[in-house]
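Complex shown without one protein chain; remaining protein chains in place.
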Amino acid sequence: MNATTRRLLTIVTEAALEQLLVKDLEALGASGYTVTDARGKGSRGTRNAAWGESSNIRVEIVCDAATAEAIAAHLQARYYAHYAMILFVSDVAVLRPEKF
Amino acid sequence: MNATTRRLLTIVTEAALEQLLVKDLEALGASGYTVTDARGKGSRGTRNAAWGESSNIRVEIVCDAATAEAIAAHLQARYYAHYAMILFVSDVAVLRPEKF
Partner (left out) sequence: MNATTRRLLTIVTEAALEQLLVKDLEALGASGYTVTDARGKGSRGTRNAAWGESSNIRVEIVCDAATAEAIAAHLQARYYAHYAMILFVSDVAVLRPEKF
């Protein structure tokens, strides 16, 4: 498999943020994203109050390292203090690097 | 990106187990989890009978290595023989390690 490494960013956050978030991702250079509906529980922002079970989305973006850094920095600055949001990153192999 | 490594556990199992499983995860120290509805096919427990297409859930937990070990050991002891369940683990980078 003639594969190239890219970053896989996964964001889990409040469903109400979907439209805002998607605009941010496009503005920051993501060439695509995948959204699935989810539910779950976690701590909320800096206040650490329980979410309770809530309506969440899970968003995945495959992109290069620089775009991943830019997205992570933006989300941290813009949303972390006020919204329930987690983000995690790993490396993945892709076949068509020009798509990401 | 000032990132720290955590474990990402992904569990795919029967939808009927959701409430039990979520209680187990909290008791074992997970600070959060994400559930999505899924469908699929696989072998079932030790009996290896086909699931057929069925109503599943996909559960993700980001946690430290010790919690991941505890969850994996518990699920294996408690569910593997009797339920359709798979679990896989990878490393992910996170920005706010205190949340996990």
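Should a chain be cited, it is by its letter among A and B, assigned in written order, with residues numbered from 1 in that chain.
Assume contacts are C-beta pairs under 8 Å (C-beta built on N, C-alpha and C of every residue); 3 or more make two chains touch, one makes a residue touch a chain.
Quantities reported herein were computed from a predicted structural model and do not represent experimental measurements.
Engineer: For chain B, which residues lie in contact with the unshown chain of the complex?
Structural biologist: Contacting residues on chain B, toward the hidden partner: 10, 12, 36-43, 51, 56, 58, 68-69, 72-73, 76, 80, 86-90.
Engineer: Could you pull out which residues of chain A are in touch with the chain that's been left out?
Structural biologist: 1, 3, 6, 8, 22, 26, 31-37, 60, 62, 90-96, 99-100
By our rule, only the chains that are shown with their structure count from here on.
Engineer: As a quick test, compute the distance in whole Å between the mean CA positions of chain A and chain B.
Structural biologist: Whole-Å distance between the two chain centres: 20.
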